[in-house]
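With one protein chain removed, the remaining protein chains of the complex are shown where they sit.
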């Protein structure tokens, strides 16, 4: 198996004719991801990526014509909430929203509609997910991966790559690597991904890459303590040196009122039996120490 | 059993200290309905109906203190949508909204919230429901009923009483009589009530009282044709003589574009094997002819 | 409540929708003045349209073009002399005649069955949409607006592509379709219809270049009566010309009243029961003179007002009063009837049936006052028809 993306993925790319959409669709196609369709209103009938991907006016048409079941969204922030809602309306089950800069109150409504429809949204402002050797959806460089049995979940972009590279360099392949995005309101949380990893028979160890702000790492740790006993796990938390009350780059990293600090998160993870690395390069060692032989 | 109201009903009355609320609560108490609480903001701590019903500021408090599971709403139209939402928020499962004059677009949102919460709303602008000998909720005069096994469902107010009286006069008692209300957007439709009657082991015959406008009778007829075979049924449709394009009193009775006429509805019911009476007084005869021995 | 085309256009305009300018004239001279202004602005023709709240005004000669001020005056005079489906034309709308490249239909309605606002669009605009629905239902594209979020952009785009209105007009169509639903929500309408929504050719004034633009050429809006209390400004849009003076009086009293052509006046509590009463009058061989619902909990003054409304119709030969008391107290109604009869000018036979709350006291009062009563509705209908026949013969 693998989670979120895999052999059964049939991808439609929303915003495929934009600069980012076109570039990353090419990367996904070259990685071997089954990109079956693209959508850009008013460009229906064209093709993208040297004629390899048909373009439709609406997601509904793309689904009807190609059986797409997963969407990846590169449309600009102003149109991204509507793009997610269109994917939901067309019956897409798994939706990755790569777009950054989407207002939080828009996402509040969007995640509610996604929930009502029983669909799954990853992001926004996320790098996507890769199941090495099968499919990659989003913008994570394909070259950093290696097939294997470690599930990686992260709130960051390039820090995810750093952690994945560290695993690959140490010879530890990945089942699926998921970037959930660092925005305040996101569709899929650490906890949601841990639950998916727990049910995935190809994932035998888990790496969690968190950062300061919010309480998602603490919630994930509490659940893991009860449900992931025996699964080798390692974590890294960025922002130990971040000063209080300052925003570090994106809205995900605010420390408010003494909670959400790196120290709090590290304590919560350690209390759950999850060792926290001082550097991403230490993650493989922690997993091996925890008994993982992958 | 019985449907919607019965021995298990524990009623909270929202708007209990208003003129209508007070009057009808007294009627309900005298009928024997277990009215456990009333709600009027800022009147918490008082009592109603000669000290027999405690009044609370919020429905949540009423539920916590009394275990209320059913609500009946008499608050004025401007506050009725919020009253329904408060009942939903407090975990009430069955909500009767007696109030008339609630804007349809408000109800659109309210019925959606009710649906999401898995609650049931009857009305608005409905007379309520009575399970004779057990409990009555709403404004239907208790005196017209008789205990028995006919389920009555109707869109009208006083026309419901007429039909019920006709049954009682003919010696046919009722399991439950439900007035679903005549507004364009209502919480519970004919079809919903038919499904409940179908599953109720005390209901052995069904009377449906419709009127011109909309297509709810047609939908109910189509379902009954497939699912209520063998259940004696009779119907009456008001508005055979109503001229096209005129509103007869409330928004429920509009004929638009040739559908929703009395002739259409009667044809649909007859096609489903349900005989339609020319006068409410004929309903008992139809049931008996259909084999009902109640 | 239905409102006139011109008022519907004002509401659409207030919500930012593209509606070409118009004038409203109550006289042929005003229509001429409006036409003169419009023609001076460089328009070749004007259209003059009857403002009546009934359909089919085109077929009835209520919509005509004019190429000069003289012609506009003549056309307006002719239209203002019309009576369409019983309604005299009191106003006309005067507007530049559009150079139409293509017509579409776009409408938003409150759909009872799905409990949603449904937006419908068709490439077959400018004709009766009911006819399209009957003959070529597949030509009508529908989407249900989200109950909380309204019409979403992607839904509007789906409609646009469905009716072949993508390309340069996509963005405008999306904004108009969302505007229809926004108008519905802003004013608590249960119907907002633009037919035709049209691509019109517009010259740049010099005549050198022509551009195409998507505009709302006609507009129809029906408001939710239940929501009027929170839109007091909309009450001014009620068209007094389109209703019976009796209707206005009834509304003021909180009585639902519709004037019909028969001879048996009806006074009933409850709309469904009122319709049933009419049906049973008809079944007994009579014709109802009206629909009249005095509502719930009516007191004697309301009963007296209802009686005046009924007797104002000279065709009424008998009156049937049918009250099933629930909230309404039968004795109150009986007292109202007795008081009303004491002051009424015409002596018309009356059959009264009162059951339910306080029916016994009502019966005593009525018997004492020598009213003819009936126990059942069937009996009441038969007696009223017989009484009317006796008067009529």
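A, B and C label the chains in the order they appear, each numbered from 1.
Just so we're on the same page, a contact is a pair of C-beta atoms (placed from the backbone, for glycine too) under 8 Å apart; a residue touches a chain by one contact, two chains touch by 3 or more.
It should be emphasised that the depicted structure is a prediction, and the values quoted were computed from it without experimental measurement.
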{"item": "Neighbouring displayed chains - absent chain, whole complex", "value": "A, B, C"}
{"item": "Hidden partner chain, touching residue among A:64, A:77, A:198 or A:267", "value": "A:77"}
{"item": "Hidden-chain contact residue, picked from the options B:60, B:170 or B:222", "value": "B:60"}
{"item": "Omitted-chain contact residue, chosen from A:159, A:172, A:221 or A:234", "value": "A:159"}
{"item": "Which of A:101, A:171 or A:291 contacts the chain that the document leaves out", "value": "A:101"}
{"item": "Contacts of chain A with the absent chain, listed as residue ranges", "value": "20, 77-78, 100-106, 108-109, 111-112, 127, 139-141, 143-144, 154-162, 165, 182-185, 209, 211-212, 214-216, 219, 236, 238-243, 246-253, 257-258, 278-281"}
{"item": "Chain not shown, touching residues in chain C", "value": "148-149"}
{"item": "Interface residues of chain B (partner: the chain not displayed)", "value": "41-42, 44, 57-61, 79, 82-83, 85-86, 89, 109, 113"}
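In the analysis below, only the chains that are shown with their structure count from here on.
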{"item": "Overall pattern in which the protein chains touch one another (line/ring/star/complete/other)", "value": "line"}
{"item": "Greatest separation from chain B - chain, by CA centre", "value": "A"}
{"item": "Separation of mean Cα positions, chain C and chain A [Å, integer]", "value": "55"}
{"item": "Inter-centroid spacing, chain C versus chain B (mean Cα positions, whole Å)", "value": "28"}
{"item": "Geometric centre distance via CA averages, chain B-chain A, whole Å", "value": "49"}
{"item": "Sites on chain C at which at least two other chains make contact", "value": "148"}
